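Okay, structure first, notes after.
Here the complex is missing a single protein chain, while all its other protein chains stay put.
Per-chain residue numbering starts at 1, and chain names A and B are given in the order in which the chains are listed.
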Amino acid sequence: MRATSVPQTVFTVVVFVALAGYAFVGGSFGLDLITKIMIYAIFALSLELIAGGVGLVSFGHAAYFGIGAYAAVLLTPKDGAASLVLLLPAAVCAAALYALAVGALSLRTRGVYFIMVTLAFAQMAYYVAHDTPLGGGTDGIYLTQKPAIGEALNLNQPVMIYGFTLVVLAAVFLFLALLNRSRFGHALAGIRVNEQRMRAMSYSTFGYKLAAFTLSGAIAGFAGFLFAVKDGFVNPELMSWHLSGAVLVMVILGGLGHLRGALIGAFAFVLLQEFFKSEAIFGALAKHWHLGLGLAIIVSVTLLPNGLVGLPAEIKRHLAGTPRDNT
Amino acid sequence: MTTATFLIQYLNALQYGLLLFLVASGLTLIFGIMGVINLAHGSFYMTGAYMAYALAPWVEGHLGGGFFVTLAVGVILAVALGYVLEWAFFSYLHEREHLQQVLMTYGLILVFEELRSLIVGDDVHGVKAPEWLAGSIPLGDVMTYPVYRLFMSGVCIVLALAMYWLFRHTRLGMRIRAGSTNREMVQNLGIDVSRLYRVVFAGGVALAVFAGMLAAPVSSVYPGMGNQVLIVCFVVVVIGGIGSIRGALLASLLIGVVDTFGKVLLPQAAGVLVYVLMALILLWKPGGLFKAG
Partner (left out) sequence: MKSMFKLHATALLTAGALALPAFAQQAPLKVGLMLPATGTFAALGTAIENGFKLYVTEQGGKLGGRDIQYFKVDDESEPSKATDNVNKLIKRDNVDVLIGTVHSGVAMAMAKAAKDSGTLLIVPNAGADAVTGPMCAPNIFRSSFSNWQQGYAMGDWVHKRGHKNVVTIAWKYAAGDETIAGFKDSFQKAGGKVVKELSLPFPNVEFQALLTEIAALKPDAVYTFFAGGGAVKFVKDYAAAGLKKSIPLYGAGFLTDGTLEAQGTDAEGIHTTLHYADGLGTARDNAFRVAYVRTYRLPPDVYAVQGYDAAQMLAAGLAGTKGDISRKADFSAALRKAKIDSPRGTFTLSKNHNPVQDFYVRQVVGKENKPAGVAIKALADPGRGCSMQ
């Protein structure tokens, strides 16, 4: 079981305090950027729940993200703002429902097949948004007005949506951390390690897996909802396999099997992109930022078998000069 | 749809399916034997297509030219590329989580696409088919069928047979099959598994590059072309059963038929049909049509 050490808890708390503090000092661009990263972090956490927690790697998680985003836009009335209290649960439920259906069908398969079936169902959602009138076409649709709760919470201002996203991220993180310690979480971990044994212990492993998958879809839908509200614009690309791949990369880059990993992965992935795109640093070469990003990913795989989460341990190991523990 | 049109559509389906098989076979090989989900497979396909375009002038100047000489040079380069890539990027990942390798191949996609942009540029290019294959055969009253497409299908069939023979009836094939089933056992028998993997990876890359080069006169050459092929190849591999050459062939043909007739009969749903097919097959047979072997 993944025990949490004191330094790790401290790290997480410091990150959240820093993020909260940034709300008071960040400019509108900075707030936007960090909001986006936090949304990706929530999205990555949703994948971490099943990929790291249960060992179910979904290569179609963008579908739930996209459904949450599309629901936010499609359910907003043409002539006014929707109430956040109604719109948010509706978007999350839409994503969860699709996840429930996909999970019920795809959890019969395992390993690589599971990866591919989830991709297939995501591609179906993508083509529905892309090719049918329901999705509003390939160029995407606008969110006419952002949802609100009366006057109190108006998501039009960057700092408001930043704060709201931060609260959601913290809540999701805490929720998943508690979940990991609960009976349910222990059962999931047991399934990851040895499903046969769990079944022999008369656990309904299918039920547990389906519940986790649906929950994961719901959280991804929540992230998608936030994305739509932040940008005010949705597009079929939100469901494309590129995004599914990107979030998987975030989780692995950060360190599979750790909630912190999803958080660190989202930050690292987006900030690395920004770094290599920066003309101030790379000048004319910034145009070829894919190259830098690609090489950075390759180097991190080579040197960090456990993702960025394992960085401190790697450094310690290096200083002590002991061989790597390959597990 | 008249009978003649129907038959021509079948020919189209067959031809598309066979080409798909050629690209996907390398993927299923690497997938099945090394367990690597190679997202960069599409990049190798693209590399092949660009090689067909960019190598031609060099081959013309140094070796007297010819489409087939270019093809041969390309395949040799591809084998070398695959061998080196496996050594440099994958050899030390065998013991690790498979997802680490996915991340590695994701990095490689970015690198390959950008190297292509730096070396050859971002323009669209055409590649000429050899003169003696440039003609076409009349089919029906207005339509003709290019000889080169038929030639491509022929090459794909020959390759499929050759692969079948290699796996079933040669020592190398036996080792590869054994290596995929039980790595430790094979190692204990004194076979160098690392070397075996390197050969397999080189072979997989060569197949993708060869497919790209062969398809270049028909598909033309453009940025991002690998991404489009990649996902449908995964579908082929999964429907067919991972590591199964036989399965990949059958799955490719099936997809060829569904895609071709889907476009004509159900244009609104053409994009999604292939995935519906995959979902249905996996719900029926969760391990694909043929389990590895």
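What we mean here is this: contacts are C-beta pairs under 8 Å (C-beta built on N, C-alpha and C of every residue); 3 or more make two chains touch, one makes a residue touch a chain.
Because the structure is a prediction, the values reported are computed rather than measured.
For chain B, the residues touching the chain absent from view are 1-2, 5, 8-9, 12-13, 15-16, 113-114, 117, 121-126, 128, 136, 138, 140, 142-146, 148-149, 218-225, 228, 259-261, 263-264, 267, 270-271. Residues of chain A that touch the chain left out of view are 27-29, 32-33, 36, 127, 130-131, 137-140, 142, 230-233, 235, 237-238, 240, 242-243, 277, 279, 286-290.
Keep in mind that, in the parts below, only the chains that are shown with their structure count from here on.
Between chain A and chain B, the centres computed from C-alpha atoms are 32 Å apart.
Chain B contributes residues 31, 37, 39, 89, 92-93, 95-97, 99-100, 102-104, 106-111, 113-115, 117-118, 231, 234-235, 238, 242, 268-269, 271-272, 275-276, 278-279, 282-283, 286-288 to its touches with chain A in the complex.
Note for the complex: chain A touches chain B at residues 51, 57, 105-106, 108-110, 112-113, 115-117, 119-121, 123-124, 127-128, 130-132, 241, 245, 248-249, 252-253, 256, 288, 290-291, 293-298, 300-302, 305, 326.
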